[in-house]
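A short worksheet on the structure shown next.
Only a single protein chain was left out; the remaining protein chains are all shown in position.
Right after this comes subunit A.
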Amino acid sequence: MSANGSKILAFGHYQPSRVVTNDDLAQMVDTNDEWIQSRVGIKERRIADTETVADMAGFAAEKALAASGLTAADIDLVIVATCSSIDRSPNVACRVADKLGVAGAAAFDLNTACSGFSYALANADHAIRAGAAKHALVIGAEKLSQITDWSDRSTCVIFADGAGAAVVSATAEGEEPGVGPVVWGSEPSDAIAIEGWQPYIVQEGQKVFRWATGTAPQVALAACEKAGVAPGDLGGFVPHQANLRIIEPLARKIGVDPAVLSRDIIESGNTSAASIPLALSKMIERGEVKSGSPVLLVGFGGGLTYAGQVVRCP
């Protein structure tokens, strides 16, 4: 049966325990804490040890599922956004379904790099609206450390590992949708490339910075407009944690209260498709976003791709 819309029931996240500081990186490449903090805003990041993308996705999904009040038997769709999984088949979504004991669900991976979670969430929302699913696990998970060139000081200080997950369910009849209309698109460019074998992330930093500072505000404002929410009324703003120098001016430009902006990049680095659900899950855990308040998600990155939507905080 089709539904009027979907809503997020719960979030969960996972971060590896190993903390890598800027000083640690300064031992490996020619960089320093002051440069990294002033250019990117990162103080430390988490780097996985033996955990795979599927392991981290599974841990985050397990927490989200437990917090949602549903069980594995309820889930009929699993979508994993990732651009760093080395194992191609079974895909990460099937591996997560297997770990959690989800049987018979539609399960697929989706790669739009850093905008992945917002794309995946839109896909789940659309599937639920169409009646193709009722309860979905939507996950962003990355092990960027395995596709990072650890001798490239322009990228190895930025990227990190982690996962975030959401349980998304059909709204009841007459209930207001909790996942707003998506604004998405692409502007093909190789400014962020993960190519060949062995693939490493190669980024033209200034080009990406320019594109992001120009594009992200438009996506953010369009997503707010489609949802009928004024930026000043947002209870949370979770842009992809790309660079503090991108997200702080972005919040200012669109008129969001700086107090509701997620700055998880400071302690987590840039975790691509995982960054949005990871950051929002942590904000919710710390009690920083009120249940029911509108939260703007804006993903942007490799492709180049972008996607954004306003969601109601579970």
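The rule we apply is simple: a contact is a pair of C-beta atoms (placed from the backbone, for glycine too) under 8 Å apart; a residue touches a chain by one contact, two chains touch by 3 or more; residues count from 1.
The criterion applied here is as follows: contacts and distances are computed from a predicted model.
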item: Among "AMP-binding protein", "Sugar ABC transporter permease", "Gluconate 2-dehydrogenase alpha chain" or "Acyl carrier protein", the UniProt name of the subunit that does not appear here; value: "Acyl carrier protein"
item: Absent-chain contact - pick from A:Gly69, A:Pro249 or A:Gly292; value: A:Pro249
item: Absent-chain contact - pick from A:Arg18, A:Lys99 or A:Lys207; value: A:Lys207
item: Interface with the undisplayed chain - residues on subunit A; value: 38-39, 205-207, 209-210, 213-214, 243, 245, 249
